[in-house]
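Got a structure for you, questions after.
Only one protein chain is missing from this complex, and each of the others stays in its spot.
Residue numbering begins at 1 within each chain, and the chains themselves are lettered A and B in the order written.
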Amino acid sequence: MLTISSIAADALAYGMVLFVISIGLSVTMGLMKVVNLAHGAFAMIGGYIASYMVQQMGMPFGIGLLIAVAGTILIAIPLERLLYRRIYGASDLTQVLMTIGITFAIIGLANFIFGPTLKTIPLPSQLQGPVNLGFRSIAAHKIFAAAVGVVVAGALWFLIERTPFGVRLRASVDDAPMAGALGVKTSWVYAVSFAIAIGLAALGGVVGAQLLPVEPYYALRYMVTFLVVVSVGGAGSIPGALLAALLLGAVNTAGRYYVPEYGEFFFYAAVIAIVSIFPNGLLGRAK
Amino acid sequence: MTTIFEVLNLSKRFGGLVVTNDVSLTLNKGDRVALIGPNGAGKTTFVNLVTGHLKPGAGTVRMDGVDVTADTPTKRVRAGLVRTFQVTRLFSEMMPEEHVALALLQREGRSGQMLTNYHFMPEIMSETYDILGVLGLRDVAKLPVSEIAYGQQRLLEIALAMALRPKVLLLDEPAAGVPHADTVLIEKALAQLPPDLAVLMIEHDMDFVFRFAQRVIVLAAGAIIFDGSPEAVANDPHVREAYLGSYADARSVA
Partner (left out) sequence: MTDTALSTTPVQPVATPTQRPFMRDLFAVGVIVVIAVAGFFLLPTNLALLTHIVAVMLLVLSLDLVTGYAGVATLGHAALYGAGAYAAGIAATKFGIVDPIAMLGIGAVGGALVGLLSSAVILRGHGLSQLVLSIAVVQLVREAANKASGWTGGSDGLSGIAPTPLLGLFRFDLYGRTAFIMAVVLLILVFIALRIIVRSPFGMLCRGIKEDKVRVRAMGAPVYTTLVKLYVISGAVAGLGGALAAVTTKVVGLDSVSFEMSAEAMVMLVLGGTGQLFGAMLGTLVFIWFEDMVSTINPFHWLTIIGALLVIVVLFAPKGFMGAGNALIKALQRRSGGAK
């Protein structure tokens, strides 16, 4: 019988992985107002690159992680310039369709290049096995995932609230034409933010590979989950995304353990309830 | 002299900012009133409040004696309170003919019918083209609105308002964005409005105002500072101060 603390540990790890991946989507949606359904696909790409680097090329985990993040960003940059830039400000339906199209294409290519099987990312010895916390033992990679989440949250907060870039970012979110009139290069802010968002997705894809296994349909399978986290938390809100990710991680994990028959049902019922009462998300800003 | 529209002590604030400050006014049947004021005075906010698009903090709105303060915008339209928009709001892919027909169908309570077609309703078709004719839109009646001139779009807004047979009409800058040469057509259209209709027009074009209005109300910083004849408005000290600030009396110093 699994105890509350191990379920809590699972929920925390899962929630943190969701957060790290979804926060990028929250930024994209809050800033560029783009419903990017392909966001999960970039997390998947990160996972694939890391898996290839560590398994096929024999690189250490840390290096593989860095290459995965950098590689995914490199792939995303031309996509932003050629495709995403054309749909800023377009209707929701247009953005949904374009990004679904990108997702489909990425899934097809992933299968073409890597094949349909599941890919694992071998963890370094420090992250394998359980860690004895005194009262319980928890798998090291789960603690690692949680730690990464905390660091990301903190770093993002610092970036947005305390740096000049953050000021420009917030100005562009509030009123892009005005920010532009004041000399902020909004297209550059958008490009950098998009890169950061994608980089975070890739990071989450690698760190969460144990919980969200890497295979071609990953991009479609979790598309809805990331979207739900952002809309429940409120697009553009870091605390909102954190709250929503942890909440939904908890509901999902607890549901799976306690009421496995009805877990998904309650999950979606909860989503409907929350989004109906809080159409801008729990901590989102009213439009 | 029958009162058709009353606003009593209307107020609205956003946080610490008072945008509408205890505004009261009355319109009688057949009134031609202009609502003017410097930018940011709260004129469009006033229209949004009385039409129900914005909820007031306090105050009452009455249409023909009936309190409509709690009514939805749609209900107020059906009670006879119609507005036009400062920035044209039309259906860009539909034709003027369809716009006016739809307004007529709505007025007649037939807009929910699913199995009929307005082309087979001679009363609707003839009234549609009567209205379009009055506003000079017959020639463009079958073009998508996105393809007709902006001035004609403004006229279409007025056509829609007329089709709804309002008791009170609120015109939000009907000549805004229209080239000066074309404002004549809008004036002609306004001259054709039914004589017992009460009209309140927000405008900045003072020539237009003086040709149109028999009464002028001046709004500044959310409050009414003048309600009287067009002849008296230019010399009123409060009005001068609102528009010109402390320089209003500058001349007397020199």
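Basically, a contact is a pair of C-beta atoms (placed from the backbone, for glycine too) under 8 Å apart; a residue touches a chain by one contact, two chains touch by 3 or more.
The model shown is predicted, which means the values in this text are computed figures rather than measured ones.
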The one residue from A:8, A:59 or A:100 touching the chain left out of view is A:100
Return the single residue from B:67, B:147 or B:207 that touches the missing chain.
B:147
Contact residues on chain B toward the hidden chain run 51, 53, 72-74, 77-78, 82-83, 85, 89-95, 98, 101-103, 105-107, 110-119, 133-134, 136, 138-140, 142-144, 147-149, 151-152, 160, 164, 182, 185, 188
Chain A positions in touch with the non-displayed chain are 29, 35, 83, 86-87, 91-94, 96-98, 100-109, 111-112, 116, 216, 220, 224, 227-228, 230-231, 235, 261-262, 264-265, 268-269, 271-272, 275-276, 279-281
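One rule holds for everything that comes next: only the chains that are shown with their structure count from here on.
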Cα centre of chain A to Cα centre of chain B, whole Å, reads 49
